[in-house]
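These notes concern the structure reproduced below.
Note that one protein chain of the assembly has been removed; the remaining protein chains are unaltered in position.
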Amino acid sequence: MSNKHIDEIENQMKLANESLPEKECSLFADDRPTTVGAFNKYYEGFLNWARSRSLWMLAFGTGCGATELRPLMTSRYDMSRYGIAPRPTPRQASVFVVGGYASIKTIKRIIRSYEQMQGPKYVIALGSCTINGGMYYDSYNTINRLDYYIPVDVYIAGCMPRPEALIAGFNRLKEKIRAGECEGMNEYVEKFDWYKKNQKQIIKDWNMPDYNW
Amino acid sequence: MSIWTQVLYAAISVTVATVYGLTLGGIVRKIYARVHGRFGPPVWQPFLDIIQTSSRRVSVSHGNMFLLGPVFRLAGGLGTYLFIPVIFGSALFGNFSMAGDLLLVMYFVFFGQLGMALGAGQGGHPYSPLGIARGLAQMSAFEVPFTLAVIAVAIQYNSLNITSIVAAQQGSFLNWTLFTNPLAVIAAMISMLGMNMHSPFSIVLAPQEIPIGPPIEMNSGFLSILQTNRGLFAAAKLVLFMNLFFGGATNLLEMIAKTFFIYMFSVFVGAAYPRFRPEQSFRFFLKWPTVVGVLSIIYIAYLGGVS
Partner (left out) sequence: MEQLIKKIKGMVHLRAYGKQRDDLHFVTVDKAQLEMILAHLKNYEGFTHLAFLQAVDLLEEGKFRLIYMLYNYSTNVNLGVNVLIDRDNAEMNSIHKLWAHGWQYQRELHELFGIDFPDSPRVHESFVLEGWEEMPPMRRDFDTLEYSNRTFYQRPGRSTNDPAEYMKEKIYKNYPAAPVIRRDNE
């Protein structure tokens, strides 16, 4: 293959970052995310066991459902005995609990935070609003289905689900992780264009890079 | 003893110290949980956390200094530990103790934070310089009483070698610095509260206001290095305090018992007290502990101690 062809292919692999101003383009990465598979089946089984015993939750309350995370963190329901701990930064978190309705302004931040998390990363969608819009199904400002914007591993129905339901959801997530079914990170990369199309359809002022590294 | 035997011994010693430090961290989390009225995570939770962070499939770096930051931090922890004789008279846990190692250890306690400052600064997140500024300021503040206490100890035993300081405290528990020079121990123990960054002085990591402070951009493998270092560094500091002020240890069990109770002092204080603001914490260290430290030097150098 000639150099020209290689350049073309490389350009296709890059992200356009069209909505960024010209002078800011050099400040942001334009690499596409890539799928990263497991290193070895048996080793991965051990790692998945460890990951399921140490879930670090991103402490980002995206909606009213974040209210239910406070009793879960504190003495009443104490999630730390299940190995779940809140982390204040997406760089270190592995579980994203989307708390209830996500307005358009929030879903933009959700996407940013989700993309900044280092995989394998899991998403728990809490409340009816993330499933089908819940009581806000006819609102002009809240999304109806979260799985059109980021991959979701576990849904917890209810408005609001009690902390017990959240614990059950976390335990379901642990089972799925141990079974090796939580590949949301790779799913997001494989269907990247579809997710981006959906996201850009509702986020009209897209003023960030196409993938927030 | 050949160098390779020494390297092997050092590797064993570092592994034991890291495992011990991490377990201690797990126990402390359990104690805090019980104080809050919770069950708390299992004692082995720090190990699971390290496996989890190091097994992330991707990781984002911000440049060369960012890569070096955690390495410097670990070097600080290793350096602190490797020059302290852990168990008096033991070849296995003697490490690389030598004449004047006390000065080297004092330097290494400070070194990790400086390296971290370089690395985290390149992360570009505004909270990490903020955390580092607080961390370095607090470190400078608690170094003052700690250094004064160490100077008092050095004058008292007329030595800068930790092994000979420990040797001078053997015999009876009345020979410990705790009883021969209590003022220095008071100053040093208060500065240890700041060194361990438990509650009254936990402003550096402040998870609520400046999310997690310096390591905010650290992810995946970088974070697991920092976590490992946290275990090792905690053990190293405790062993240093045990050697200087509490008569050292002649076997592993004695070491574990003594360091455990030394650590519990800062844990109990941390569980009972709310957090200082930065300026309060700096002023606190520069006020009473410093006065006590100066008094301890006067007591030893001019009044001649107890004898």
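General remarks:
The chains carry the letters A and B, assigned in the order they are written, with residues numbered from 1 in each.
One rule holds in what follows: contacts are C-beta pairs under 8 Å (C-beta built on N, C-alpha and C of every residue); 3 or more make two chains touch, one makes a residue touch a chain.
Since the structure is predicted, the reported quantities are computational estimates derived from the model, not experimental observations.
Partner chains of the missing chain, restricted to those shown and counted over the full complex, are A.
Among A:Leu69, A:Ile110 or A:Ile131, the one in contact with the hidden chain is A:Ile131. Along chain A, the points of touch with the absent chain fall at residues 103-105, 108, 131-133, 137-145, 148, 198, 201-206.
Definition applied: only the chains that are shown with their structure count from here on.
The mean-CA centres of chain A and chain B are about 37 angstrom from one another, to the nearest whole unit. Per the touch definition, chain A reaches chain B in the complex via residues 36, 47, 50-51, 53-54, 56, 74-75, 78, 80-81, 83, 85, 87-89, 91-92, 94, 116, 118-120, 185, 213. Those residues of chain B that touch chain A in the shared complex are 29, 33, 36-42, 45, 48-49, 51-53, 55-60, 207, 211-212, 216-220, 223.
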